[in-house]
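Dropping the structure in here first, questions after.
Apart from one protein chain that is not included, each protein chain of the complex appears where it belongs.
So, chain A:
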Amino acid sequence: MSPKGHSATPSTSPQIIFHISHISHINHLLQVDLLRFITCGSVDDGKSTLIGRLLYDSESVSLDVLAALEKRQASGGVVDLALLTDGLRAEREQGITIDVAYKYFTTPRRKFIITDAPGHVQYTRNMVTGASNADLAIVLVDARQGVIEQTRRHTLIAALLGIRHFVLAVNKMDLVDYDQAVFDQIAIDYAALTNHFHLPAATAIPLSALNGDNVVTRSKHLPWYTGPSLLEHLESVPSAVETTAAPRFQVQYVIRPQTPELPDYRGYAGQILSGQYRRGERVRVLPSGLESEIEAIEVNQEEVESAAAPQAVVIRLRDDLDVSRGDALVPVAAEATVTRELEATLCWMSEQPLWPGRKLLVQHHTTLTKASVSAILYKVNVHTFARVSAEQAQLNDIVRVRLKTAQPLAVDLYQENRATGSFILVDEVSGDTLAAGLVEASNSEYFTAPVQPPVAFSI
């Protein structure tokens, strides 16, 4: 069956479709990078249709998937592109997106990972989850409604989670006769919002996901709009740069072969979370404070002069120190805060409310330690971001808390380092993830003094 038979006609673009002539480019010439983005909006805004359109027009949907969709169309005819993303049966029955879904497509320039998160206020936790990994947010508004309360909420949550690139996608332009005045007013309203909260400026794009206007190809219905189509914009936004932040590395696993050939090999395996590391660099082990020098950095068993985030590496140190999973190796010139007391923003994700004094576990990447929430300082109204007092946190609440940990953590502020400023809270008994945590302030009073000289490690 040919997709041409559907009323959702694919718009053709030589940039997108993999013509045979492109293949050699794809394989040999271009370095394809990766962009992760989240789409924010409710079902009514046409969010799933927009994603369906991106997949469809970039030829990422295969014939059998289309055939399965058709089979479900009661009356036949128009293929509902939204059904491409609503995967679970409960969602099909209720007609809403209740969980985070991931979709993928690749153009000759980029691989894209789309995080499709639900828009309803009762699914704030899913949106927080989706935003935690995204480089960019597409905030979808209905051209007939403009900027509404949920636009504000989605934008604020995405910004809170550290997203710096925003696209304001003004959808359903076909239903307002592609009127420039409507679009301009919405763009002005949204700019007022971003200015008020000191957020990065958004790129506003008028489009119709249903008809494919300005999604992949520029539309003839919008001659007054001279900017890029949504996909053109997504292909040109700078992708993640973890390399400019301070160097951070946590030990995930200690490699000790203990073979006759390698009796003393001791390698610290982990991912560089941010920044770059060099051979010969002086580093401190946190939280112990012991100091040593990087003897070697290995990538796939080969020694390299330097390595950078997000590479997975093995680091060997000059001295035999007691270093294990959860320890951080940080250049002496770029130290992190080591603390047992934190102020953090939490998105509470459990049905059981959070009370001050609650004992739980904090997982800061590879570090797991007991902790307690000593105080709830305030709650944030997710629509206005105004602070309101709160005695407890309920599911989907965003609260500012004070946290005490049993073991010291080597942290950075979330605003400065998304990797080391983030943690999760875990229920000690069930193991469930209770909250997402963002480090907002740290108290260095508990700083662990470096131990000098390094203590020799014995097996």
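Observations on the model:
We adopt the following convention: a contact is a pair of C-beta atoms (placed from the backbone, for glycine too) under 8 Å apart; a residue touches a chain by one contact, two chains touch by 3 or more; residues count from 1.
Criterion: contacts and distances are computed from a predicted model.
Taking the options "Thiamine transport system substrate-binding protein", "FAD-dependent oxidoreductase", "Sulfate adenylyltransferase subunit 2" or "Amino acid ABC transporter membrane protein 1 (PAAT family)" in turn, only "Sulfate adenylyltransferase subunit 2" matches the UniProt protein name of the chain that is not displayed. Looking at A:T39, A:S58 or A:S132, the residue that reaches the missing chain in the full complex is A:S132. Touch with the chain that is not drawn comes from one residue among A:A187, A:V380 or A:A419, which is A:A419.
Take chain A: the residues that touch the chain left off the picture are 18, 20, 23, 26-27, 31-34, 62-65, 68, 71-72, 85, 87-90, 98-104, 106, 110-111, 113, 125-126, 128-129, 132-133, 241, 243-244, 252-253, 255-257, 259, 262, 265, 267, 269-271, 276, 278, 300-301, 306, 308, 310-312, 325, 349, 361, 363, 365-366, 418-419, 422-424, 426, 429-433, 436.
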